[in-house]
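Notes follow the structure.
A single protein chain has been omitted from the complex, and every remaining protein chain is retained in its original position.
Every chain is named by a letter (A, B and C) in the order it is written, and numbering of its residues begins at 1.
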């Protein structure tokens, strides 16, 4: 890279999963508007056609007059090519196919186990993890070999397990995991401020939060706006909308949108424990005892959140394939719009172009005192030149921390099981998941089917 | 006390709960046959009549020609009297009445929560704890004031919480908790040896076990007899009797005995996790997710264990009152028989009359590495003159330790709630219990009723 | 306090030690130039005349036309008056007199123990701690009673022990300790940048550092300026000036200034361990084995740092008394100049007027993973509205952490000894100090004399 006082050019970014139809375009968009950075984006994907398409789309964008930051997009055919000389590595892959995910999410329904997302906890999260861990083992080894000093940004789920695998395989890696779920909760606090206090148009970034927990089961121990403590405001808000739910200003509601919710689970957790849970309801539900929110379809409906069927993902994938074709052919124009992700800001901070405080996933060095050392946890961090320092997220009461700790313990077992191929250990993690309330016989049957199809679909 | 090389006379034992009809008689019996010890047993009870009756019964026993060890029994009217000058303190009280316990055990049934015992975990265990903690606070303060150097043996449930309260109130106390559930599991291993290997008449004490966990949710990480590893033998045994259950040689079976079980839960836990759980099935069930063993009456029946109705306890109490009257009047003769408890052996070891290794409940100083420091845990200990040293119980896998840790965290909350009167914290502990799978509304209603009746019965 | 979007007025600050001649004037100066804040400064001091003089000096300053921020200064005659209603509490006291300090610093010289400062570690630091702990016990109790929700900024030495005492006595206190020694090391890095790289006029605040350790024995695990890693630059600098020392641009050098040094100890520690020690050489020397830097006067001279004789402090005190008189009488004009302290910035951040990252002393919640939980440690923290969150300082190797840990353990013993009056424990802390390399007999004699004069001077 070439560095001046205010800019970095010839920056080398390797993008593993660079054939992505959606997330990659968001990153292109964010980079296109960031004047301080330029360089080369090396797109690597096992789907080389998809990576090639993104190469075309990216370079067309660069060629556009409106684009201030000039990036060169290249498709790379091996990890070695993509990684050698990279300053940053971005990992955002889909492990397996939606056919695999169909089993992850829907097979357990035969046993009365409903999953709203199925990519983090629960039987689906477990199987996705077992499928993904070997891939991350390969990636970690390649980073060790080809760019051990690069900063690695992971966006792949299951976030905790993927990040933990990177560190287990290559302990000196400079990796962290990113997730926007906390941003969503900050936005909800913006809405609470408007609804309860009449304060409008507050920016998400101005909601200051203290973050602790594990990804998708993250909690805020403090929240403020300027000199206002948001806890009492959120309390009023949660009580006001506890029964009805709060669906906000956005178009659509939980009934006709597979990703929405009415925040009732967050409110319920707040009224139970007195802390703000900071992830979408669809994720939170999967970390709690099955009887609370995912007992049966009626219960789910009463909590006003959606299960995302994999059939929808398949349809959506087709739309995105079409979109890609149109972008490549020029039939459809690339539209630059801010994603709200902070990856570009993080890279700038790591380059010494401005400090940043934000939430990330990192091995526990004490920032989450109720979890074991080295478990991957989510908290704020201070990002500065070539350094990320975790910020203590404060404490929760034992009622909450023991729920988190149980999942964290399960995640450790899963990573171990995934790296060693220890099927018995994987089964114990399965048994221990709060969504798996099955007899030993049913549990074995369900697990066995899923385990045997974890990377193959008949 | 007066010490010779082989004996101790004039030993002073304070017995809190000394009006007990049953447990006290067992202790009298054990002492009557132990020639190395003699002295005074000071019986203190809020039911003074009961203590007085036991004074009579005890002194009659001492007067009997058959009794080799001569103990003087006295009823004391205050803790100060009972404790001043005591070498040992035994605490074995019934906190509250069976009317209170009726609410503990049966009120939650209205919400579909079944409890087999209701004195340790679950809603019943919580309420019993809240009732008992202030009593133990009083006792701990009295011990601090009147006999700070005495050794204190607690037998009262909830064991962990009672023992933890003693240490929280008087950190220098020399207390430990005793429970015979592990002995029961040693006896089951004796039966497994006979059943699988044809080795008969093994003594319970010759089954060597490594113990870890918390009281009533205790686990064996190793078990041996002479040079035989009992794990593979137990595995064969558990698989053989998994479906049918094992009811052993004792008269009666689980259908007509409120305290029996067919060990199916222990077998199920073994097949799930690969470790031997070392408590009765009725206790173990209460520590697991409600759906596993206590989902409904049919499920309970299928697991072949019994719920103990408080009505039975009431009837049984009446029988014991009658028995007491008969013993006092001489209508019925006191029968000396070994109880199998180790309290007397422990006292001898503490007096320097022979080292002993056995399982006890003590604050964690590292013997249970997966639980926090100072939490009360169960493990083996080496008892020698004026000292108890915990013995490391080894490790379990995280699937099991995270279940234990969740209960341990709950117990810490409960002790805090009980000592400070923090009702919110008590409610959070309630919500966090794996048996409480209720909606927030139902949980509040159930909790509120129980909390308001915790020490009073309308 | 009264809050607008950009300002806070009617802020109430209690200043314990408000009769200070020097430090108080610096704070007045910093406040006088800070337009966003105004309110009342309540000056409390056991020397009421001194507090009264500062009331006069402060109010004269406020009356001056140049002063933009209008503060009202009042002398308070009791802690209750000073604290009731306070938003912030500043503690900056001199515990005891310079006669006491004379014994702290110079009595051990009879036994060959030299101390450069004598207020933190060593025999002097211990005695000063024992003198100060009861005062901080009183202050902590008063804060608990009169302003439990106020933020408390401690500047008194021994910093770690004072702050730890506040938390031991009132665990819910919102206190932290401030020290500018790290700033001095940042300034040295500024000089290294100029000397080695020719980069001039860098601001101290632009040197970004990761901080870990305990006060006055603090270490930087990373240091950068923009995109430059300062570690290799400091290495070159340390090697260049290892023999000669570096005395910088300031007037005077270590020979004629009791507070200067030539940084040789910092360079030596860097070459020994590879980490940047971040306190003045006079402090660092006192934490190391006596034979390294404080063996005898010749050794001290060779390391080019000064012992500060208490006689100098006495003379200097007299000068400051005269200065105070002149300021009160108007003979001398109050001169506003920036102190470089960050107390005012910290208060603004806590009021929600701008986030701040800086180093502070706080109970360990995991930010310093090699020290026990709750020990008071120094690291960076993120200060935001009504919250301080510690930032992980990274790790050092065990050669350094075990030196720090030994002092931290000693500090825990000293606080315990000070709060309980346990003289034996104080003596063990004395024996354990690396500067105390005495025979048991000499150690006893030296300790006994000092202990008996800790709060009284014959």
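The rule we apply is simple: contacts are C-beta pairs under 8 Å (C-beta built on N, C-alpha and C of every residue); 3 or more make two chains touch, one makes a residue touch a chain.
What you see is a predicted model, and the numbers here were worked out from it, not measured in a lab.
> Please identify which of the visible chains the hidden chain touches across the whole complex.
Per the touch rule above, the missing chain touches B, C.
> With respect to the chain omitted from the figure, which of B:158, B:393 or B:418 is a touching residue?
Residue touching the absent chain, from the options given: B:393.
> Determine which one of C:373, C:402, C:420 or C:455 touches the chain that has been left out.
C:402
> Which of these, B:380, B:397, B:410 or B:437, touches the one chain of the complex that we don't see?
Of the listed residues, the one touching the omitted chain is B:380.
> Quick one: say which of B:194, B:357 or B:419 touches the chain that got left out.
The one listed residue touching the chain not shown is B:357.
> Counting contacts across the full complex, list the positions on subunit C that touch the omitted chain.
Counting over the whole complex, subunit C touches the hidden chain at residues 268, 271-274, 289-292, 397-399, 401-403, 405-406, 409-410, 412-413, 424-425, 428-429, 431-432, 434, 437, 439-440.
> Extract the touching residues of subunit B with respect to the undisplayed chain.
3, 5, 208, 210, 222, 224, 226-229, 351-353, 355, 357, 365-369, 373, 380, 382, 384-387, 389-395
As a convention for this text, only the chains that are shown with their structure count from here on.
> Give the identifier of the chain nearest to the protein's overall CA centre, each chain being represented by its own CA mean.
A
> By mean C-alpha position, what chain is farthest away from subunit B?
The most distant chain relative to subunit B turns out to be C.
> CA centre of subunit A versus CA centre of subunit B: separation in Å?
Centre-to-centre distance between subunit A and subunit B: 47 Å.
> Per the centroid of Cα atoms for each chain, what is the distance between subunit B and subunit C, given in Å?
Spacing between the chain centres: roughly 53 Å.
> Send over the residues of subunit B in touch with two or more other chains.
None at all.
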